[in-house]
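One protein chain is absent from this view; the other protein chains keep their places.
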Amino acid sequence: MIRLVNIRKVFNAGRHNEFTAIEDVSLTIEQGRVTVFNGPSGSGKTTLLSIIGCMARPTAGRIWLEDREITSLPERFLTSIRRGTYGFIFQHFNLVRGISALENAMLPAFPTGQSRKSLVQKAGRLFSIFGIADRAESRVEWLSGGEQQRVAIARALINDPAIIIADEPTAHLDTKLSEEFIGIFKLLRDDGKTVIISSHDPVVCDSPIVDRVISIRDGRLQ
Amino acid sequence: MILHPAIIALLLSSIIICLMVVYCSYHGWILVRKWDITSGSELQLQLERRTYLVSTVLGYVFAFELVSLFLYIFTAENLHSMFVGAMCAAGTLNAGDFGYSTLLVKILVFFLAGLWLIINHANNKAHDYPLIKQVYVLLLVIAPITVVEMVLQSIYLLHLRADVITSCCGSLFSSSAAAVSPSVPFAAGLRLHLLLWPALFLVVVQGAFVLAKGRGASVFALFCAAAFVVSIVSVITYISPYIYELPTHACPFCILQAEYNYRGYVLYVSLFGGTLTGMGAGAVDFFGQTGSLREIMPRLRSRLVLISLTAFLVFALLVACSMVFSNLKS
Partner (left out) sequence: MEWIEKQRNVLDFTLSSILRRKGKNIALFTVYTAMVFLLASVMFFTHAIKKEAALVLREAPEIVVQRMQAGRHALMPLAYLEKIRAIRGVSRVEGRLWGYYYDPVVGANYTLLTGRKSLPPGSMVIGNGISRARGVYEGDLMSFRTYSGENAGFKVTEILSAESELVSADLMLVNEEDLRHLFGLPREFVTDLAVTVRNPRELNTIAAKIADLLPDARPIIRDEILRTYEAAFDWRGGIMVVLLAGAVLAFVIFAWDKGSGLSAGERREIGILKAIGWETSDILLMKFWEGAVISLTAFLLGTILAYLHVFFASSILFGPALKGWSVLYPSFKLMPAVDLYQVATLFFLTVVPYIAASILPSWQAATVDPDSIMRT
């Protein structure tokens, strides 16, 4: 369970291009549910996601993850929490070019010291679940958009995180692929994972599997 | 100056090390003043990132200092033929001012840098950087000492003059140096070797006590430091003649050579390593009594004590074997 209290995020504080991305956001994200942040681009969704996902620290306010306050944890510890608790799926997939799909999926687990063999097995299993086992050794540049996305999802799941965060996941997908994607998220939710999505795509926001929709505009909740 | 490549290497590396440490202490100075773990500001983030830089640099400095220590002794060893009467490194170090002083300061920097790394490691383990001030104050102490080391080494190396043939008279008239005895001057008169086995015994006993009861680590650190001094002097005056099987040859450097199976390396590495980890255990214990370190500290301390004890035992074993199996009968 994630709790945010009076979160405020300001970029370039004190300089001429000072910009407040998020203003006075307080909310609680329930465990095991699918939550969607709905809002136009520039509304602060991405910033909010990166704060929830321990990628950035808020300028003011406090955050609790379960019972632990993580607001001012040093970057070092924030990262290890992030690695174990969260799995990220980025809008542009952000896969590393030049290496295979399998290698990409295993990357987040490299610093944890698990043996390569066990990681190959884990990734292989995930690839099978998502139907891309035959593309495991291909370079990511040669995969289609849908295949790349599944690799990105597998990568997000390699460390078996409790929370999945997806930023505009259907932005580059047509309707059919979008619906397949939502199907995958249903799987994750049924598995007990908490899913947080940011999207302004109605296919996502109006989907029956979504438990809660939070609207954001200009850095504030509606 | 003897324009030997190794001398150039030593001068160059000490300048590099000095610059790196001084650069880090500049950052350290800012850090000590502006650090505030509770603030989430940009500045704090920058400072946290800086700590990575300083840790990395000091890690390398420690490694370089260690290698440079050996290079220094090797060079002294290699150049001994340049000086009338010098039989080994000991002679070379005597041939100029500050030869031995440089060695002592190098050893000091080695220990301080090693301690810094251990304390910094402990600091990084806790989630709120509890020892950050201590760590950077220690850095500010180390920095001027590296400058002193560089200065002393430079004076020594730059003023070394080989005893070579000058114009018509040969070295007979140009060098008035009497044959330099291979023994290290200050150690000769002391009879510290009598304390060797008691000192080692105390270290082992106190170490076991710390492992069992979790207390007394500071005393352990003190015993280690004392054992270090006693051991070094004993190696020079008492043990090395057994290794050389020659009662008059009391030299700390020749045991590093191939003809003695490089025994010197094992001796010195185990002794230095044991002392460093022992003192590290004491430091970690001293700082880790409160706050976020309290849970993590005991494990770290035990590991350090264990390494220290192993090292001292290896040292003791090698010393005992060298003496028992030597052909020299006292």
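Think of it as A and B in the order they're written, each chain with its own count starting at 1.
What we mean here is this: a contact is a pair of C-beta atoms (placed from the backbone, for glycine too) under 8 Å apart; a residue touches a chain by one contact, two chains touch by 3 or more.
This structure is a prediction, so every number in the text was calculated from the model and none was measured.
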item: Option touching the unshown chain, where B:53, B:208, B:246 or B:320 are the choices; value: B:53
item: Option from A:2, A:22, A:36 or A:49 whose C-beta touches the chain left out; value: A:49
item: Touch residues of subunit B, complete complex, unshown partner; value: 2-10, 12-13, 16, 19-20, 49, 52-53, 56-57, 60, 64, 67-68, 70-71, 74-75, 78, 81-82, 84, 162-165, 168-172
item: Those residues of subunit A which, in the complete complex, touch the missing chain; value: 46, 49-50, 55-56, 75-76, 79-80, 82-83, 88, 90, 92, 94-99, 103, 107-108, 110-116, 119, 155, 159, 167
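One rule holds for everything that comes next: only the chains that are shown with their structure count from here on.
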item: Whole-Å gap separating subunit A and subunit B, where each centre is the average of the chain's CA atoms; value: 49
item: Residue ranges of subunit B in contact with subunit A within the complex; value: 37-42, 45, 48-49, 124, 127-129
item: Interface residues, subunit A side, partner subunit B - complex; value: 13, 57-60, 71-77
